[in-house]
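Right, one structure below, let's go through it.
Every protein chain of the complex appears in place save one, which is left out.
Going by the order they are written in, the chains are A and B; count residues from 1 in each one.
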Amino acid sequence: MTTQTETPLAATVADRDDIAHDLEQLSELATLVSSARDAMSDELVTRVASALSEGITLLDRLTRNEGLMRLLQVLDRPESQHLLIGLSEALGAMSRDIASAPPAKGGIVGILRLAREPGTQEGLRSISLLGQYWSESMRELHRRGSG
Amino acid sequence: MSESKIIDACNTFCPGPLMELITYMKQANVGDTLELLSTDNGTASDVPEWINKVGHEMISSEKVGEVWHIKVRKTK
Partner (left out) sequence: MRILVVGGGCGGTILANNLARRLAGEIRARKARITMLSASDQHMYQPGLLYVAFGQMMPDELYRDQASLLESNIEFHVDPVEEFQLDQDQVRTESGKIHQYDVLVIATGSRIVPEEVPGLTEGAETFYTEESAVKMFKALREFQGGKLAIVVGVPHKCPIAPVEVTFSLHDYFKTRGIRDKVKMKYHYPINRIHTIENVAKWTKPEFDRIGVEYETLFNVKEVDVKNKVVKSEEGTETEYDLLISIPPHRGMEVIEKNKLGQGGWIPTDRHQLTMEGRDNIYVLGDTTNLPVSKTGSAAHFEAEVVADNIASIVKIGAPVREYDGKVYCFIEAGHDRATYAMFNYQNPPDLKSPNKSMHWFKMAYNKMYWTSVRGLL
């Protein structure tokens, strides 16, 4: 019998703690909302609305630009991303080497020395292949009509 | 020669039947008859109130089905 009367009492106290905690949180929330409303001003609303509106206009223009959308699709491919990143890294390394190397003196001897470097042959091969594929792509573009 | 014109202001709330009548009254010539159609019951008392205060002439006012037909004449 003691247990029966004790348990409901204990539950009530625990409930009261929970309720008090919840009320405190609600009160905090209400204060937050009220502060936000106080902070709102005509200028704030106007600036945000302006940014959002222009944002919608810009987004609309971008999404209706077919070229941009196709480019984004191509950029989605991991391969494209790696190539672009690779190119960017190569340019970075190249710029550091050139910065530390003395300027070329010019003349045949310099050219012959350069021809012997493996990097030159790699570079010429890359450019040659690039030229081949790029020319083919440009011919294809004009065959299809650039409209 | 006086003219007769029908103004259909049924199912409109703004500017509303009496405003429409005042607009057409301004365009009308002295002696012209205007017939205002309205589905708003208030029009039946609004129009005579204005016509009498401003000095034009009430000709008739009757409800046909859901629509009030209110005839007035421009006198000045």
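Here is the rule we use: a residue touches a chain if its C-beta (ideal position, glycine included) is under 8 Å from a C-beta of that chain, and two chains touch if they have at least 3 such contacts.
Source: prediction; values computed, not measured.
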Among the options A:D18, A:D42, A:D76 or A:D97, which residue touches the chain absent from this view?
A:D42
Positions on subunit A contacted by the hidden chain, ascending:
37, 40, 42, 45-46, 48-50, 52-54, 56-57, 60
Against the hidden chain, subunit B presents residues 7-9, 11-20, 22-23, 26-27, 42, 46, 49-50, 53-55
